[in-house]
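Presenting subunit A:
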Amino acid sequence: MTLLQVRGLTKRFGALAATDALDLDISAGEVHAIIGPNGAGKTTLISQLSGALTPDAGSIRLRDAEVTRLSAHDRVRRGIARSFQVTNVFRAMSAVDNVALALQAGDGSSFRFLRPVARERHLFARARQLLERVGLHERADVVAGELAHGEQRQLEVALALATRPALLLLDEPMAGMGRDESAQMVALIASLRSDLTIVLVEHDMDAVFRLADRISVLVYGRLLATGTAEDIRANDEVRRAYLGTDAA
Partner candidate 1 sequence: MTTTLLVEQLLNGLQFGLMLFLIAAGLTLVFGIMDVLNLAHGSLYMIGAYVAASVAQVTGSFWVALPVATLVTGLVGLLLETTLIRRLYRRDHLAQVLATFAVILVADDTVKLIWGPAPIMLSAPAALAGPVELLPGVLYPSYRLLIIGVGLALALALYLFVTKTRTGMLVRAGSSNRDMASLMGVRVDRLFATIFVLGAMLSAVAGALLGPLLAVEIGMGENILILALVIIVIGGIGSIRGAFVGAVLVGIVDTAGRAFLPDLLHRFLSNAVAAQLGPALAAIAIYVLMAAVLFFRPQGLFPARG
Partner candidate 2 sequence: MTRRDLLPWVLLMVAALVPWLAGLLDQGYYVGFVRRMMIFAIAAASLNFIMGYGGMVSLGHAAFFGIGAYVVAIAMVHGVTSAWIAWPLAVLFAALAALAIGSISLRTRGVYFIMITLAFAQMVYYLAVGLKHYGGEDGLNLAQRSVIGLGLDLASETTLYYVVLVALATVMLLLNRAVGARYGRVLMGIRENETRMEAIGFATYRYKLVGFAIAGGLAGLAGALFANHNLFVSPAALHWTQSATLVVMVLLGGIGFRYGGLAGAVALLMLEELLAALTDYWHLPLGLILLAVVFFAPRGLAGLFARRGAA
């Protein structure tokens, strides 16, 4: 079943077409990686899928419902969540407060003025559970700005998960990570695949080939090829444009 259907998506910045009449299908339950050289428009694509950017043309449909012009916060309600390439957490708050805030968004109205949040134990219990899921439970009470880079990336994922998405958009979750941290992140993403559909933007080809069910290659805002890892590895055009001979 197609969970997300993108047709003719176009986004221009001045004369540059960051996204150029893009067509893409994401199947429910798959891990779909998006790869491509720097400047290919991967983050722009993610931003349009998550609602942070409005496309100039084209359509995005989630489960057959048109979501192209829906705001970011409305898309979260429909089940789309996103993590950021450049860490974008609430630096002054502790990790558990970060996640609790994300949980609060989906837990009824936040127009409550009198009851102290600290009393809502269920929020914080669930926050700690989520932090455990991503491997941060021992650092739950540390202020986010003081977490190590890899831990902050884990927090990024936790925040996205807190909104209980059906579709998770991960924008370079392993950005700036060392080998051990990357392995942890790969394991985390692998553990999520049974519950969610994941769109993964990544440069780390090891991780991509290990995790992805299908891979789409983006070059200059256009889709060059889509297919399984084997298809992509064997594709000559892709090799020329991006992979080089090392990935054989």
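In this text, contacts are C-beta pairs under 8 Å (C-beta built on N, C-alpha and C of every residue); 3 or more make two chains touch, one makes a residue touch a chain; residues count from 1.
Basis for inclusion: all candidates are chains of the complex that A comes from, given by their letters.
This is a predicted model, so every value here is computed, not measured.
Colleague: Among 1 or 2, all from the same complex, single out the one that touches subunit A.
Modeller: The answer is candidate 2.
Colleague: Write out the stretch or stretches of subunit A touching candidate 2 in their complex.
Modeller: Touch list, subunit A to candidate 2: 50-52, 71-74, 76-77, 81-82, 84, 88-93, 101-102, 104-106, 109-118, 120, 143, 159, 162-163.
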